[in-house]
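Take a look at this one; I'll ask things after.
And then subunit A:
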Amino acid sequence: MSLVEIRDVHKSFQRDTQRIDVFSGITLDVEEGSFLALMGPSGSGKSTLLNLIAGLDKPTSGTVRVASAEVSAMKPGQLAPWRARHIGFVFQQFNLLPVLTAYQNVELPLLLTRLSKREREERVTLALGVVGLEDRVSHYPRQLSGGQEQRVSIARAIVADPTLILLDEPTGQLDGKSSQEVLTLLRRLNDEFRKTIVIVTHDAHAAERATSVLHLEKGNLIRATGVPSLRASGEPAATIAGAR
Partner candidate 1 sequence: MKFLPLVLANLGRHKRRTILTITSVALALFLFASLQTVVTTIAAGANFGSAHRLVSTHATGIVFPLPIAYANRFQAVPGVQGVTWANWFGGRYGDGKRFFATFAIDPKSYLEIYPEMVVPADQKEAFIRERTAALVGKHLMETFGWKIGQNVTLQGTIFPGDWTFTIRGVYVPTDPQIGDDVLMFHHDYMEERLNRPGIAGWYVLKIDSPDHAATIAKRIDEQFKNSSSPTKTGTEQAFNASFATMWGNVSLLMGTIGLAVVFAILLVTANAMMMGARERTREVAVLKTIGFGDRALFGIVMLEAGVIAITGAVIGLGGAKLLYKATHFSGGGFLPGFDVKPSTLVVGSVVAIGLMLASGLVPAVRAARLPVVTALRQVA
Partner candidate 2 sequence: MKIPFMYNARSAFQRPVSTAFTAVGIALVVAVFIGMLALANGFRAALARTGSDNNALVLRRGADSELSSGIDRETANLIASSPHVALAADGRPLVSPEVYVLVPLVRLGGDSNAIGNVVVRGISEKAWDVRANVRVVEGRRPVSGRSEICVGTKIVGRYPHTAIGDQIRFAGRNWDVVCHFSAGGSAFESEIWGENEQFMPVFRGQAFQSISFRLKDAAAFEDAKRALEGDKRLQVDVHRESTFYVEQSRLLGNILQFLAIVITSIMAVGAIFGAVNTMYAAVAGRTPEIAVLLTLGFHPRSVLASFLVESALIAAIGGLLGCLLALPVNGFVASTTNWSSFSEIAFNFRVTPGLLLAGMIFAVVMGVLGGFFPARRAAKMPVVQALR
């Protein structure tokens, strides 16, 4: 069974009197351990799809299951704790809390657990070590470069050992070098630590690092290179190849 199962999902918005369909009838499976890149032009709904997986949004129809839990049917009160446990989210705009240090920012998700202070310290130090910022623990976001901020965000996303890491345009605000740092890190997380990653991106370089790529165009999922094709509606699609 796949880690993420998306079945016949439709999503539309109401703007004034007009109904805008973002996508209709998407079906998708994501295997544990895969590194998937979702690409597409702006407005194609890729961020929306990511939000559905994270439980930040509900589909107009269809179901979303993550780790056997039917996320699309959960009540708002249940989603928060569920998210805390299962999802690590990285935004395009780093969204670190400016008044907290790097350490304190990374610690945030752990405050939702029952870990002791010492245990929390261990994990935060570990996470910051993985992203290569051990020497910046006491720095405030404004004292970090763009790339470093993003890496802190990633540390925050992995510190609670979530089931799934989701990234929305993580390199969108970064220059070439920083982008490379981030993508290398993601690659490492997938290879070495077997983390399941879904990344929404414009960046072709990012797509290169992924193990599989999907395009979302005009509300339809189109396959990319090296992957058996997926159909947009009806039958269950082929699964995406997992880790090597």
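How were these picked? Simply put, all candidates are chains of the complex that A comes from, given by their letters.
Going forward, a residue touches a chain if its C-beta (ideal position, glycine included) is under 8 Å from a C-beta of that chain, and two chains touch if they have at least 3 such contacts; residues count from 1.
Since this is a predicted model, take the numbers as computed values, not measurements.
Looking at 1 or 2, the chain of this complex that touches subunit A is the one numbered 2. In the complex of the two chains, the subunit A residues touching candidate 2 come out as 51, 54, 56-57, 76-77, 80-85, 87, 89, 91, 93, 95-100, 104, 108-109, 111-112, 156, 168.
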